[in-house]
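All protein chains but one are shown at their positions in the complex.
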């Protein structure tokens, strides 16, 4: 079992005593920052959040849980296409969602749907994307850029936007959210390097859900954490317990403030676990070790946050039922709207490729209209 | 002036005390490993080298110095094309050249000509490359792969070869030599990551000559050294005084042994200085600060090694004259041979693109032969 | 077809100890399309290598391995992600032979699923063969049947130069046929005549071949006899066979999924016009994807060439 199997390479290098002062090494093995222990008790500095905000965080987590569940059903019914489950990763998503400001932008992967909804993305538009339409909600309005399918590419977009914000003296931050697998892509490193050099107003958040399809994160790299990859680029790297929404909120908020005030980007690794399949096209039984999965089931972020709220008298069964019903109603309402969206005619594609369609495109559009 | 301006970002992050244990940071600022002080006195553990080997090292340095000088003349005379000066970088090249074993491979950039000659590359073949022919010496025989022009690409080739050596149980190591600029390329990071994961029999040596054309290395990245970039990939990163041939020998030898015995790759940063232009097409007066240049002129690796040898009675003016004459004679003889190489007919190009030329290539060859 | 490719890979691994299979998720899980299913168990993790997520590294290290004497078969999980590896593929692997006067070979294969029609998400349906045609030193192969897939893949692995092997996703499951116990390689280069006909030459590859055949059948009743050629090797294209056919039919239609402008059909037509101009009786036509970014799932049917569009083109070139 590979649970928490962090240090893998020996920290000492026999024969290299002579130049030990010349050998790069970590000051200390990283400890994930944590505010809530897995049982919901407080073990770190609580962020300054109101009771309503704390409840709000959890309500979004419940929303995420049920959106995921419903989406899996919809996929089985053939009403949406491939879905990437988010079960188990709710805490990172809500922590980030709450920490961001209205003027901030997000360049997401496909596994931050809750954050996107918190940022104001219309769920109907999102479900239409999964039904097989393009991205309907204008990112210029929502600050939510289309989900990125090309692993890691969006890191550069966030850094580029964050360079522009600095130049434009805008108090905005661009956030890229990526998976553990994305840290192996060259673009990830090029982005952090540019970010560090140009002090980009950007934050890069890794949802380390342990898997990149079938590859365990400890096989993705020989480094002992993903956060320490920041050191290659002279920017801070922080490891946070990704199943602790308050810890994620604290760290992302700090990183956003830091970027906003011109101190440069931060890399954050949120350690979490993908409790479901990679996507609805995947069979995790082929590769996920059951005992690791079980160990992480016990670390379910929903359990943790609910216990924390219950301990403070901020949550009970009635609230849970209410939150669940509210979530399901939202999803169902949004799906209904999505399915009622009039199908955009295919010929519109010819007008949205370039600002002004080429002769070729116009001729081809006529071809399409003639043939059909 | 930017001489040795290493730490640039604050090592502490205000407001992050709460999660300081989660913040990746370096154990200590790296000190370049050094055996010889700039004045040639011994300040570190001497490697076990015979007097002849020590003289040999210096003789190659003198060779490098004069090859460079002659090549600049040849370029001005129009007898070779663009030349990338190596003046000032002789120590790294000879340290590595001596450390490598016969079965090892090198994937060089364009600034390790001395190492290549030490590895057995025929200087006539090399000069023919600079005259504007392809790479004539078969790398399968010499272990010297063609100079890489696409910055950083060869890092992946060395790692791939080093993965193959491991699989083939060959006691060989593949070395990539790159410049400081190459560390910003995604391929560099992808290569180190693969190397770390697959324990490739590879070594990556950075000649940090302070400049990537007009960009100073401290503007290339926000990290405090290039060696510490290794930490992103869980492999050792070593900083070495690149103007100290004995230190470079020690560290590269250690890294080669380490890779050969299956312990994985090492990243080495040799800190040196490009005393000349980027290439004969460049005007460094536009960007090199004179005081930095002068400071590094005083750190000339040839001065250092010569003093060390002289202190031990292993070198004198006669030896110097002899070495210079030998070097110049070698270059002149090689250039003569190169210029006497019969021009390969252009139609040969059609036979060397694919193992079996396509119909298209054959038809085009006929076109060429008809037209001319 | 997935099974045929799996068998070819197994046979290559079995017969040549230098062959290694590598890529994202090719080992433990057997590939996202199960094309490499079972290979890890049989040939071990040293030769069936699950890699980290980095396309440039996959191709770049495969190239390094090829230099060291192995025959890597690298997978890019979907062709839309090949862009990231083009520098290593084109500027490095494809050029090493020329750069060393023919002395150094890089025998390696880059397998990659491509093409649309199965409702995959964005970037998962691209047909990018046109990107590769202008790169000397590289071959590009696309099979349309299981037998061709197995035979051409074996030949690609045996080939001394880098080969991109495009696998039509749409045919992975739908194309089925019985294969002999011992697979034989099929030479790269020659196209395959799928259907004889005297009136018009119809050139297609990959998932467009079954479609072309269907279109040919559909116009047969109207008295149009289409000769269908499966190009199989897109680079270098088998212009000899096509021109022989066009000399006979005097008409040419090329079908491909990729956008028309700058597509591989342009090269087929341009080279055919150069050699068969006087035999041509009507202008060659292209039935292709439109000059669009591959559309989202609900609109992809409008984008893809259909039997009706191909049939219409066949009629058009005959009537003109």
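For clarity, chains are labelled A, B and C in written order, and residue numbers in each chain start from 1.
Note that a contact is a pair of C-beta atoms (placed from the backbone, for glycine too) under 8 Å apart; a residue touches a chain by one contact, two chains touch by 3 or more.
The structure displayed is predicted, hence computed values, not measured ones.
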Residue, one of B:182, B:202 or B:309, that touches the chain absent here: B:182
Contact residue for the chain not shown (choose from C:10, C:73 or C:86): C:86
Option touching the unshown chain, where C:17, C:44 or C:283 are the choices: C:283
Which of C:52, C:72, C:189 or C:259 contacts the chain that the document leaves out: C:259
Those residues of chain A which, in the complete complex, touch the missing chain: 105, 107, 134-136, 138-140, 145-146, 150, 153, 156-165, 167-168, 174, 186-187, 190-191, 193-194, 197-198, 344, 348-349, 351-355, 358-360
Sites on chain C contacted by the missing partner chain, in the whole complex: 80-81, 83-84, 86-87, 90-91, 94-95, 98-99, 122-123, 128, 130-137, 235-237, 258-259, 261-267, 269-271, 273-275, 277-278, 280, 282-286, 291-293, 295
Residues of chain B (touch criterion as defined above) contacting the omitted chain: 81-82, 129, 131-134, 149-152, 181-182, 184-187, 212-215, 219-221, 281-283, 286-287, 343-344, 346, 349-350, 353, 358, 360-361, 364-365, 367-368, 371-372
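Definition applied: only the chains that are shown with their structure count from here on.
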Most distant chain from chain A, judged by the mean position of its C-alpha atoms: B
Distance from the mean Cα position of chain B to that of chain A, given in whole angstrom: 40
Junction residues of chain C - those touching two or more other chains: 52, 54, 56-57
Contacts with two or more other chains, residues of chain B listed in rising order: 186-187, 190, 193, 197
